[in-house]
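Missing here is one protein chain; the remaining ones are kept as they sit in the complex.
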Amino acid sequence: MGFDFSVIRDNLPYLLWGRTAYGEPGGLLLTVIMAICAGVLALAVGIALALAAWRYGGWTRRLLFAWADFIRGIPLLFVIFWLYFLIPALFGGHVPGAVTVIVALAWFSSAAIMYSTLAGLESLSAGQSEAGIASGLSQSQVLWLILLPQAISNLVPSYVGLLVSLIKDTSLAFIVNVPELTTVAEQVNNRSQIYPMEIFLFIGLLYFILCGGLSWAARTPARF
Amino acid sequence: MRGITFDWAGVVTGQPAQWLLSGFLTTVYVTVAGCVLASAVALVVVALRLAPGRVGRYAAGTFVEIFLNTPILVQMLFWYFAAYGLLPRTWRLFINADHPWAVLPVNVIVLAPEFLCAAWGLGLFTAVFLAQELRTGLNAVPKGQTEAAMAQGLSSWQTLRFVLLPQALVNAWQPLVGQYLNLMKLSSLATGIGLAELTSQVRKIESYNAHSLEAFAVGTAIYLALGVAMGRLLLLVGPKRPDRKRSAPPERAGALVVASSARGSDGI
Partner (left out) sequence: MGTTPAIEFRKICKSYGQLRVLRDIDLKVAPGQVMAVCGPSGSGKSTLLRLVNRLESISTGEILIDGVPTAGFRGRKLQQLRTEIGFVFQQFNLYANLNAADNVSLALRNVRGVSREKSRARALELLERVGLADKATCFPSQLSGGQQQRVAIARALATDPKVVLFDEPTSALDPEMIGEVLRVMQELPKSGITMMVVTHEMSFARDIADWVIFIDGGAIVEQAAPADFFGAPVHERTRHFLQQILSPLAAAPK
């Protein structure tokens, strides 16, 4: 079985950055952009929700958990479909497909981030917040100054894991024809027809390097 | 916002209802097939990891790393578009031919490339996560158990079979169920290779009579219900602690659903 990687060579720029020259980022570049945007958004929302659940407890917490369970109980693909439908309905006009997918990914991942962050906060010993309260700090100050900084550094591996998941999840944009790496690869495959093995092995390799590299970098202890 | 009227009948009766039923059943079948395959492969991976010598561990480790770091969708596309073509021609002809015995209720053809590649892809992918959870469960068994077994003269294999594995399964059952639920949700990606499962059928209804909202709502409800039912069932039939206490109280089956995803598995 002879591999002919010329198809990769011929289409490499397209695979790597799509039609960026025409103002439409695509390929691997779009994958990375989407993952980072979704990650930042998910972190912001997820941590905020975790803080709210921690601070207010009771009904707030239960409501947030119910929302998270609902989001995670349906396939991510469905979240994408829902937003594809709802976002134009709410905001009218045309919203780029990539943006919709980013929002969907962020929304979906924020539930996981909320749970992880909450677990990280709860794993800190009760003595930490007791000491803070005993010295006169308010609940919110304790949270912001004492608990969160400690929890965050414990949570970095978990967050990196979620970023790796996000990179992989961007591939779902294939179903809605957003031109990230998987979609673009399928387009190339459709055009050339006879090199599916080379194409999919190649993008598999790209994802592997990206995800594996991130995971590996997170495992080796960071020196600050 | 424009006035919205809902026409549920357009989705839950007639042709669309048939499609939904067929899609739902296809999802169930491919989930079951995938879960069975995943469990078998996971046991092999764990056995390789525990086998003496380095070859088994390297093989298992490589397999795990590859499948963890590539998207499930890309894997499915690979199996369907690239690997399937490598099967011997006679096999492919056999699969493509009509086989009345390979058709499950309601007209779901099991011996078809789409179904086989979806089940295969889902199974292999999930096997990796199952193996990880099982490994964690094994590590949580106290070392004293192994020492007692060794002191009594049991071999490594006997220790694993009678003492370690039963306890590991009890430890890991909730996360394992979470992974099975994941597989069910990931089956929605098989729409990308043309399997006529629930998600495909929902989109079909959408293009048939433009009832997007109703169709998506019904699809969402079905996935949620399936998840809860599957979770409850698996917890019920799964190994429990010998004194009938659960490892952790499952406040809601939904918690399982979230726990599965919070573990860094993806694309759900």
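Going by the order they are written in, the chains are A and B; count residues from 1 in each one.
One rule holds for everything that comes next: contacts are C-beta pairs under 8 Å (C-beta built on N, C-alpha and C of every residue); 3 or more make two chains touch, one makes a residue touch a chain.
Since this is a predicted model, take the numbers as computed values, not measurements.
Asks: Quick one: jot down which shown chains the absent chain touches.
Replies: B
Asks: Just name the one of B:Leu21, B:Val163, B:Ile222 or B:Leu235 that touches the chain not displayed here.
Replies: B:Val163
Asks: So one chain is hidden, and I want to know which residue out of B:Gly53, B:Pro100 or B:Pro242 touches that hidden chain in the complete assembly.
Replies: Final answer for the missing-chain contact: B:Pro242.
Asks: Against the chain that's been left off, what residues of chain B make contact? List them.
Replies: 142, 144-145, 147-155, 158, 162-163, 166-167, 170, 241-243
Everything below uses one rule, namely that only the chains that are shown with their structure count from here on.
Asks: When the centre of a chain is set as the mean of its C-alpha atoms, what distance in Å lies between chain A and chain B?
Replies: Here chain A and chain B have centroids separated by 22 Å.
Asks: Note which residues of chain B are touching chain A in the complex, please.
Replies: Answer in residue numbers: 1, 65-66, 68-75, 77-78, 81-83, 85-86, 185-186, 188-189, 191-192, 199, 202-203, 212-213, 216, 219-220, 223-224, 227-228, 252, 254-255, 257-258, 260-262, 264-268.
Asks: Hey, which residues of chain A end up touching chain B in the complex?
Replies: Going through chain A, the ones touching chain B are 1, 65-66, 68-70, 72-78, 81-82, 85, 89-90, 111-112, 115-116, 158, 161-162, 164-165, 167-172, 174-175, 182, 186, 189, 196-197, 199-201, 203-204, 207-208, 211-212, 215.
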